[in-house]
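Left out: one protein chain. Kept in place: all the others.
So that you can tell them apart, the chains are marked A, B and C in the order they are listed, and the count of residues begins at 1 in each.
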Amino acid sequence: MKQLHKKIDLSVDIGGLKMRNPVMAASGTFGYGEEYEEHVPIDHLGALITKGISLKPHSGNPPPRLVETTGGMLNAIGLQNIGVKALIKEKIPNLMKFGTPIIVNVFGSTLREYGEVARILDGIDAIKGLEVNISCPNIKRGGISFGTDPRQVFKVVSKIRKASALPIMVKLSPNVTDITTIARSAEEAGADVLSLINTLTGMAVDVDNRIPKLGNITGGLSGPAIKPIALRMVWEVYNKVNIPIVGIGGIFNTYDALEFIIVGASAIQIGTAHFINPSVAMEVINGLENYLRDNHIGTIQDLVGSLETPTFSIL
Amino acid sequence: MKQLHKKIDLSVDIGGLKMRNPVMAASGTFGYGEEYEEHVPIDHLGALITKGISLKPHSGNPPPRLVETTGGMLNAIGLQNIGVKALIKEKIPNLMKFGTPIIVNVFGSTLREYGEVARILDGIDAIKGLEVNISCPNIKRGGISFGTDPRQVFKVVSKIRKASALPIMVKLSPNVTDITTIARSAEEAGADVLSLINTLTGMAVDVDNRIPKLGNITGGLSGPAIKPIALRMVWEVYNKVNIPIVGIGGIFNTYDALEFIIVGASAIQIGTAHFINPSVAMEVINGLENYLRDNHIGTIQDLVGSLETPTFSIL
Amino acid sequence: MARVIFNRKISSDYYRMRILCPEIASRAKPGQFIMVRITELLDPLLRRPFGIHRLCHERDKHTDNNSPSCIEILYKIVGKGTIVLSEKKKGEGIDLMGPLGNGFYLEQNIETAVIVAGGIGVAPLFSLAQVLKGVKGKNTSRDKLTIFIGGENRKDILCLNDFKKIGARVVVSTIDGSLGTKGLVTDLLVNFLRKHSPLETKNLKLFGCGPLPMLRTLSEIAFYKNIPCQVSLESRMACGVGACQGCAVPTEINKEGDRVVLYQRACKEGPVFDSTIIFWDYKSILLKV
Partner (left out) sequence: MARVIFNRKISSDYYRMRILCPEIASRAKPGQFIMVRITELLDPLLRRPFGIHRLCHERDKHTDNNSPSCIEILYKIVGKGTIVLSEKKKGEGIDLMGPLGNGFYLEQNIETAVIVAGGIGVAPLFSLAQVLKGVKGKNTSRDKLTIFIGGENRKDILCLNDFKKIGARVVVSTIDGSLGTKGLVTDLLVNFLRKHSPLETKNLKLFGCGPLPMLRTLSEIAFYKNIPCQVSLESRMACGVGACQGCAVPTEINKEGDRVVLYQRACKEGPVFDSTIIFWDYKSILLKV
């Protein structure tokens, strides 16, 4: 079945984000790019999403910040970041040199802060889009995350929509009863793209000392353990919204990426897998190309949401 | 540090359920006992919970019904069960011979059905308690699960409370934004015990055929993958309710069981682990005894909720 | 704990493993299976089911004891579980549960038997042939037991000489014609049956194991020829003992005059079923198992 090695076009344009391929590095797992410079040809990535940034610098949570779980890991890095001004001054110039689209992940602890961060980032040439992390505790509302209340989500996204002309990708929290209502709020408020999922809140205990294994008590679960949940959520949201979706959660190889695309993701992000296999993004990019070629599929777009579901059942 | 081999008392009484130890077999993973008869000394178990039972028999979901995921598995058995009457006639007599407390897991697709099943089971001597599965799709409300709406939970539990004098354990769904509000509804409606968590809804895709790997499209995720989420939820609920909690989710060994007890569970259930290691419950029972002895702790109760959390943090 | 006696690669993708497990071997019947724990770690998580391929004695212990002390499994590398299994070394411990399920139903006097195997489906059928051929020199005539073995190509045709050695007639087909007749094994079976009068096939029994489409065709042939046929089915399994209901196979049974669909457990009521009770129209879903 060998055929001529036709070049497959993996490029995508999702909600104004143009990328040479649909494989991005997820926020918080790829630093500011420079950390993986030696290990990954960063210019091959579809896009690079920075660690979440807020108005002022934050020092983050007390250690321990990590714990391995079966098929996953919990992280409680907290809000640690250098603040939006330092990002622009110290990190963006270096990031630019990779020639990879940069998407800045933003968050705030108040509505206002979200807006301000977005405004400061608006008009900076190297930045091709914003990813809005709505899984952050809302200080005004007693620490309940913005991302679990559809009305709050609408407000946050509207605020950012007004503050920025950049493509806006809203990153959804999986810690909700019905992710589709949150997704629709974000869509109505003007999101261009939805990305999901962020981590699921979890916990681990040191039974010898009877203390939490994380300094922050709870943390966010990522990795292959959460993939089934992430897939289900992408599929649910795909059936309810009309804007493109970016799939995230436990993607470790080409098959995992394909699962997300087939249930409805127009692109994907890789997080935890980088830690275990820094070549993972390159392997997935090649793997997607091979899959398209082997299956005579012209573009990624033709694969998005191509899941066939059984049409009959037996009582 | 060898000391006299003092007999440790593992017995617990939670909300009227008296058990020789806090280790139960979880619903749907241990059949009706007889299936594991050859492989497990069933009389050593704290209690045995039957597969979920409804008023009428159900044939269940189309295959495939199982798929392995990293650190877990998805199941979509559906409602398959022989109906409450056949349970009483065909299964209970055999179950009684083990001398292990039997708890019947019940569900319905209408409020009324829940009540009727409970009423039919009331007064049967061998049955020591009911576990109410509220993660079932509510037909009247378009398939949304009872377990995600606090008002519905209140209604279901009240209905059962009226229909039965048995200890009632309400099994909570983890597919919710805030499990503590659901827990409190169940408590207010008269639940004696809460058990958590049931499975998280997930999905898997066969990328070669571009179809779901489960006949039912989605299924319930269980196993070690979900343990961090389950632990977090038990801890959250423990801090909000005054009735005993039974911890469930990915318990594979003594350490896992201890984690749940330390964050607030008075007893635990083992599910998926039986499939991999049929001796798991016996190992956990012995392990708990050894832990108590080694740590000079008198009873399990002294360990429940003994987590110490850090009292300071650095900005 | 059971112990690996050998674990040999027998052709590109196929391995044969002999395991010392007297408690399982002494009770095992053809068609039953074992659940193997692949690793003490949690990836892969679930046990994997394998048919009992062969019953035998440990080589260096020729005891008078008639009951076998070892079983063999014959397996194909298809994913991570079988890859890890193929790395097990001689002497290593291995965690098994078994024998599980209902094996083939064998009446006292089976006059003539025809076994149809597709690919790795041959695995449980060798132990069946062993038993059908009886213990000491019984049923030695080649006419009494015929084995049809089909596969994609010659590499997928296993156990040829083993079957010959126990005195069975062996008929082979491959899709690409690289060994035996080119074509489907079920087509050869149709030809074979055509040559026999209904009287001759009267006391014939059919046994099959292999890919679902093959088994379905086999079942149709048996139905039209009115020959009793038992098939061994595969299904995804978690517990292997009947506790989880995960391995459901749709069957059609008679209930108050109606044919109703009822799910039966491959691990408990099966994996061997009478071919007439399987609800084959379900194949569109089952095929993807």
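The definition used in the following text is that a contact is a pair of C-beta atoms (placed from the backbone, for glycine too) under 8 Å apart; a residue touches a chain by one contact, two chains touch by 3 or more.
Keep in mind that what you see is a predicted model, and the values were worked out from it rather than measured.
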Kindly name the visible chains that come into contact with the excluded chain.
-> A, B, C
Taking the entire complex into account, which one of A:Arg20, A:Lys51 or A:Arg232 touches the absent chain?
-> A:Lys51
Of C:Cys56, C:Val84 or C:Ile277, the one touching the omitted chain in the full complex = C:Val84
So which of A:Tyr36, A:Phe98 or A:Tyr291 would be touching the chain we can't see?
-> A:Tyr36
Hey, which of A:Gly16, A:Pro62 or A:Gly83 is the one touching the hidden chain?
-> A:Pro62
In chain C, positions touching the absent partner | 39, 41-44, 80, 84
Contact set of chain B toward the excluded chain (per top definition) | 70-71, 310, 314-315
Please give every residue of chain A in contact with the chain that is not shown.
-> 28-31, 35-36, 38-39, 51, 59-60, 62-68, 70-73, 75, 77, 80, 206, 209, 211, 215, 223-224, 252, 272, 274-278
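Note that only the chains that are shown with their structure count from here on.
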Could you name the chain whose Cα mean is nearest to the mean of all protein Cα atoms here?
-> B
Measuring centre to centre, with centres taken as mean CA positions, what chain is farthest from chain B?
-> C
Taking each chain's mean CA coordinate, chain A and chain B are separated, in whole Å, by 33
The distance between the C-alpha centres of chain B and chain C, rounded to whole Å, is 37
Determine the centre-to-centre distance between chain A and chain C, using the mean Cα coordinates as centres, and give it in whole Å.
-> 47
Note: chain B residues in touch with at least two other chains are 59, 62, 70-72, 209, 211, 215, 223-224
Multi-chain contact residues (two or more partners), chain C | 42-43, 250, 261, 282, 285
